[in-house]
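Of the protein chains in this complex, one is absent; all others appear in place.
The block that comes next holds chain A.
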Amino acid sequence: MNELKAKPIYLDYQATTPTDPRVVDAMLPYFTEKFGNPHSRNHSFGWEAEDAVEVARGQVAKIIGASAKEIIFTSGATESNNLALKGVMKFYGKKKPHLITVVTEHKCVLDSARHLEQEGYKVTYLGVKENGLIDLEELKAAITDETALVSVMGVNNEIGVIQPLKEIGEICRERKVFFHTDCAQAVGKIDLDVDDMKIDLMSISGHKIYGPKGIGALYVRRRPRVRVIAQITGGGQERGMRSGTLPTPLIVGLGKACDILSNEMAEENARIEKLRDYTLQRFRDRLEDIYVNGDEHVRVSGNLNISFAYVEGESLLMDIKNIAVSSGSACTSASLEPSYVLRALGVDEELAHTSLRIGIGRYTTKEELDEAVDAICTAVERLREMSPLWEMAQEGIDIKSIEWAEH
């Protein structure tokens, strides 16, 4: 609080990541001297850009075990998710109007599902277990002869838990239902293979993996072929699934970001996991009554979502202005509701208000985490001294035994 000009510490890698300087270097020539339209078929400027796009397509395909022809470039994972859900349901929906997804999906999946519902499609929203994972038996039971698509995210953006993609893929293939997975938070964090996991569609984001903002991809399986109705129409680019001139520099950047991950992700994730475990241990050594949200082991290395009981999240964020993290507290959301993901896990509402998401990434150092842990712990201690709930807990009063006037 005293060091006004201290360098801020970025621990919000699930929100976005800085573009890797190697990615920027790869992109730069495509803004200026190699500026051609990749769809110009009759001159070298176009060919040069097209070549670059196709290299990038291969780099993106490689990291998920796909072939380059199965990659469609989009503006980001939100567009990819919209295209996957609406595109598949509108193509197959006459015979199979049923979609299955999960309550903890990203808002863009849930909102696409809601729009489909309004248009008359049927949607089943699977719940999750206390650890944030879906129940495979529940999924099996939900699939009917009318089900066209199952959409389950690879890694949750708030709590970082990893869904059992391979098992879900098996179930879907057996029942001849397409399987879409939003892997915006999963690419580069876990090993992905669309054939091994029997994934039919996969959404990918650029800016979550040290690539640029404004670019993403949708993997669409060719064998057996998945058909989608385009949501953006025009010149028929991207095999008719997504019209619009391809943004060559952004695509080159996404490709380079995937290429870096193909070479470095194992090492990077091992380093981040050590930092994450170290950070959690330091919190546990200093503070009591803290709870990790989501499965502690089946989660990506860079995500730590902790509830600091008896301290409201927004006030905690105000105290640690120098540290960029996010909170599941209602006061940090426009809706004034606590995180729907945490509530879906059955986390008590009062604990949902006390959560922080700490995201560790490529450029995070141990020193930064030490500083962040110290600052957060000091803030938690200060705010607990001010918290009537903490006082009651210390006196042995059960907060749940009090009749609160909810407002």
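What we mean here is this: a contact is a pair of C-beta atoms (placed from the backbone, for glycine too) under 8 Å apart; a residue touches a chain by one contact, two chains touch by 3 or more; residues count from 1.
As a convention for this text, contacts and distances are computed from a predicted model.
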From "Iron-sulfur cluster assembly scaffold protein IscU", "Gluconate 2-dehydrogenase subunit 3 family protein", "Aspartate carbamoyltransferase" or "XdhC family protein", the hidden chain's UniProt protein name: "Iron-sulfur cluster assembly scaffold protein IscU"
Of A:N269, A:N293 or A:S329, the one touching the omitted chain in the full complex: A:S329
Contact partner of the left-out chain, one of A:D12, A:D193, A:D289 or A:E314: A:E314
Candidates A:K86, A:H106 or A:H353 - the one touching the absent chain: A:H353
Touching the absent chain when the full complex is considered, from A:V55, A:L280 or A:L389: A:L389
Residues from chain A at the interface with the omitted partner, ascending: 1, 310-312, 314-315, 318, 329-331, 336, 338, 348-350, 353, 385-391, 399, 404-407
